[in-house]
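Only a single protein chain was left out; the remaining protein chains are all shown in position.
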């Protein structure tokens, strides 16, 4: 659970006192208090102000900033400022800088300009963290900490420069012990890639054609590990110097480059930064222009709630359960970083806040207090405009009645299994450039949500015992551990697999016995062929259209449920069932809808048919109905205006 | 005014005697004279021929070339050859080469391979300029000079290599004096960007995510200044050694990377290179395929005339008036550098020549005499074909009656304000990737032209006293000087602002009081919100469709003229009026058309409704009607054939 012990949703805001004149601080604190906020996150990015030259700290401003908020009864969330090493540090140690995949140094001048593997940077990261922690760790106004900011933002997880190049072979050596084992794991006999020493191994960029996927997979693991240990170093210092305060990190939307399960382990709870309109324009590359237009002013309901459900489930890794989380940065106006940045609809800020609560958020903290009048974010909105007048979002926050949003559980009976290693190997070799891992996952997630079902998005290693239905749309990398968990889960739950399940081993190879490897007995069959459908190509499974992907199975002791009726797989099984395991090989929205609906009935999970653009979510015994449409809708016996929420018991 | 004292339009041609055998020179000169040409521009790019090895000049060929033309009674325009430093110079001083924004050296092998900030290159530029000027400066055949060629072509304004890196901090130091003032101006408190010394400041490329817009803005100013001083060095030498000869430079179409107002100050008059078909295909990225197809063989009338009007107004900077100019290179056949290079329509060369005159050109000089039989331009046409037969354009030039095009003024009563600093800051942070500065400007310009109105495109610092209507579609960067000029202009003229007006201060920040900063009292209101509309999204202002951009205002003492009727800004003012100032926040072609039409009536500027593809332009008491359509049109009581001009009194 998160730090708070509130009976209901609390609110916060991200503020940057250093961006405004000193005479505004008290006024802002009063306004924040009056608005009903509990938390104010400050000091993010402020390293150059804390330490203008090496080793000479200037705490005066921050002492005052913390004090002003504390005096007003607001709780302070402090950030380690490591997302922005100052100019003097970079000039002294340019080797801190990361290199992009094209071999170019990523220069100072914005943010996140560091390589997680840099020993030099790690030392400075620990140093500034300790300095802050020692000064503020026990301040009564400080409620908790955020480490750094948005790990991985701007493709910064992976660096291709000397620091990572030096660390990677050592990481491999500790993973594989002998070079022969690495050669075997990666299948380096292929294309004469055999290494005779760890020191021969480079980073997998700038190769003549695609690099070995096992090489890339381990590089992904390595880069993820660098973030994990980078953060652990900070957390360890904060725990030492700031007892009783929470530690979190603000993750970002669909970021895919590191294993969020591993990276979040050392945190007290998880936060994420929710930007619904930017998310739709910028991240959801698979969505059509029609969808992007329909939801341009609200974001797509399922893209938002998927992330809530993902981050709620993040710390369920290794036998745990989903937990409340924070939205550390909640969009409350327009963003500035997508190709198009429309204004949110009237009601969107309330809708997003309520939706966040319904999916398990304990705190929603808006970004940002006042719109910045300088630098990169002058076109990003805040609760206040540049001229300090309350902006549109401010009024929606003000109108919230927080007691309407009591603390409590999200009663999901359905789990959707997600795993970053599967994502890495899937997207490396998509075989159909239009079908990414996320698109495949979102087909199943969105279908469940359109049926009014609450979903926990969790890692296969979570406690799966409470679920009646478990959906694994894209578990393509299959470890022994996951197999074990899945076998166990089928004892009590219905289990649904999507295509490519267990197509890859832990090292990124294909099982010698083909798909599904040693999972074949569980699913009751084997792969015959997969088929990658170009745009315009569609095949049939009964009356259903199949697009993008078609996988055909040889049933051993499974029963064929559906069979292809056209194309090279005509007559071959598209969907098979053995015991509690249903395997769906065809990418077919209609078929998936009907199969999930049947499965929910079988698993005795209630289904609620909701119209397009309507979603329902349950928490603490209440049901929140959400209308994401730009028009009013009659639903569940009530008339909902455009872009609104309704709480039902 | 330009060098000429002719009572009417004169013609010229760009020729390269060094590209053909010596025995063609006299023949060509005779043909040029017979064709009615007055000027021949030569010696462009010919450095390696003038100075085959360092310090050893070979003037023989050029002596003869100048002499042959002079003997025939043709006036010679000589070019400094600095757009193409020779191979030996680059081998000796590779540090002359520019670097692109990706950090790659831009190699020898084409043209414009130099960094304007290179001290080494500057020395050689002065040296070759002086050598030429001393030899030909007082030759009776030499009428004037062109500096270099097409500054900025191929994205060469900005270099990201050591020469610019060395010069930029010094330039900043002289602009800001103290690093604290720079930090404040740029808002470097944001993202910990504070510098503790000028030497810490890099060029704004290869940053992890977008660099600070103020950093970029100053880098744009710096790079522009490098061109200004580079040219001033040449001009100073030419003035010393070649008294009585004009000095000009051939600017290019919509080039945006340097401040043409600043760079043209030291010239006698301005020239530009008009390539109507290439311009449409290559530069006008916002035009639809339908428009590109319709005008594929003539170019778009407004894109061409906008550039005429822009270059006519270039030297009106700082209290001056628009002036006659030259078209130094006029397309007279097909070009070779656009994705598609269609043949111009029959009549296009006459149409372009007449249009250039009508918009203030004193001289039109065709590019080029004979099509090149070698190297990069073998697929570019000239007045003569490869085989020396007259090409299609030749015949159209021959048929011109120059006395039909008398010298005189363009009687524009409407000014359109343009400013490169606004362009730089607008396009850096478009917020809607489809709405560039030029697209915004062209909406207003094209609307005025469709109403038969003559327009001066000028900098806000020009003398605005003669205009009845002043249109400022995109003045987003607002200086104290410009504000003063605008205030003064409203005393006698109607003033129309487009969206984003005064959104940025001189250093690229946003006013602390929000848009419009201290201009708020003039416009009578303040910004409430701007809205960036993705493709497909459209809102309403009365019956008008709004696309791309919608800006809503809080009227203080302005009167709301139009109000949004849909979307998040429903009920908010879209167009407001205070006194002589009308501010239009919505991107709406229909609304803009009606508002400009009303404003013209109010300002007593005559409107002439012309059909699609027809334009009228006035000069010297005559009106030139231009038909850019590929079909005949009945207009103004006369039947105009496809692609033709008609002179009316």
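Order as written gives the chain letters A and B; numbering starts at 1 within each chain.
By definition in this document, a residue touches a chain if its C-beta (ideal position, glycine included) is under 8 Å from a C-beta of that chain, and two chains touch if they have at least 3 such contacts.
None of these values were measured; they are calculated from a predicted model.
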**Fill in**
Given A:173, A:490 or A:510, the residue that touches the chain left out of view is A:510
**Complete:** Missing-chain contact, candidates A:10, A:38, A:164 or A:214, resolves to A:214
**Asked** Which listed residue (A:202, A:320, A:406 or A:560) would be found touching the missing chain in the intact complex?
**Response** A:202
**Request:** Provide the residue numbers of subunit A that touch the chain removed from this figure.
**Result:** 102-103, 186-196, 199-200, 202, 204-215, 429, 431-434, 504, 509-515, 526-537, 567-569
**Residue ranges of subunit B at the interface with the undisplayed chain** = 16, 18-19, 45-49, 52-53, 81, 84-88, 91, 98, 102, 104-113, 153-154, 156, 281, 289-290, 292-293, 296-297, 333-334, 336, 339-346, 371-379, 381, 385-387, 389, 391-392
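The rule is simple: only the chains that are shown with their structure count from here on.
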**Euclidean distance of C-alpha centroids - subunit A vs subunit B, Å** = 47
